[in-house]
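Provided herewith is a single structure, encoded as structure tokens, for subsequent inquiry.
Left out: one protein chain. Kept in place: all the others.
Let's look at chain A:
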Amino acid sequence: MSIHLFNKKTALTLALAATLTACGSDNDDNMPEPPPQPQPMEYSYDITVLNLTHEQPLSPITAVLHSDGKMWDIGMSSSVALEKLAEGGDNSDFISQESVLANASAEGPLMPGLSETITITTTDELATHLTVATMLVNTNDAFSGLTNLELSTLDVDASMSWHLNVYDAGTEANNEAEGTIPGPADGGTGYSMVRDDVDMVSMHPGVVSLDDGLMSSVLTQAHRFDNPSLKLTITRTK
């Protein structure tokens, strides 16, 4: 008996609900609700760099998001923004290039043997590619990094890793001379607008050093490096 009553009540409730729904539907025709506010999708990436060199501090790790386009390539002339980063470790022009949609920089240099993570975040749907760059500061114009990495294949929580080689910006001759190297080996000038080298990006031939017979060099055996010089890991967190 009680079961029968319960069934009747349920049926009534369902019928009432159906009626209310029908009423609501009628009201929608007269008073449309405001469309839902579009929630901008946020994309976020953790960028971790490990300095694999013996005695080459890295200038503040720099990351930028942009649309499709390489920021350097073998055989291409360096932009002035890249030249400033590669000769002096100064990324202020690099992160304010017209094509940059989001940027992130480390607070200070990254010493050999250490790693550091910076985070870059955007809601810009056009920010589909990533470039990471840093200078090996005990050199004339050596830099490392990765440019124009397409991010669309990277799912949330997925990560990718690379061992990176060293490029030569080709904007300053590798004379290793006193006053030309901004790192602690010299404390010299960083960027100079003079281009006295091949004026194209290539792989770096390595530093020679005074110990290996370059009499003009302020560098020692300790500043030599080999490929790879960086380990880079990118993890998408959002």
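The criterion applied here is as follows: a contact is a pair of C-beta atoms (placed from the backbone, for glycine too) under 8 Å apart; a residue touches a chain by one contact, two chains touch by 3 or more; residues count from 1.
FYI, contacts and distances are computed from a predicted model.
Trainee: Would you mind picking the UniProt name of the chain not drawn here, from "Spondin domain-containing protein", "ABC transporter permease", "Xanthine dehydrogenase family protein molybdopterin-binding subunit" or "DNA-directed DNA polymerase"?
Mentor: "Spondin domain-containing protein"
Trainee: Touching the left-out chain: which of A:Val80, A:Leu101 or A:Ala173?
Mentor: Of all options in A:Val80, A:Leu101 or A:Ala173, contact with the hidden chain holds for A:Ala173.
Trainee: Which chain A residues would touch the chain omitted from the figure, given the whole complex?
Mentor: Residues in contact with the chain left out: 74-75, 165-166, 168, 170, 173-176, 198, 200-206, 208, 212-216, 226-227.
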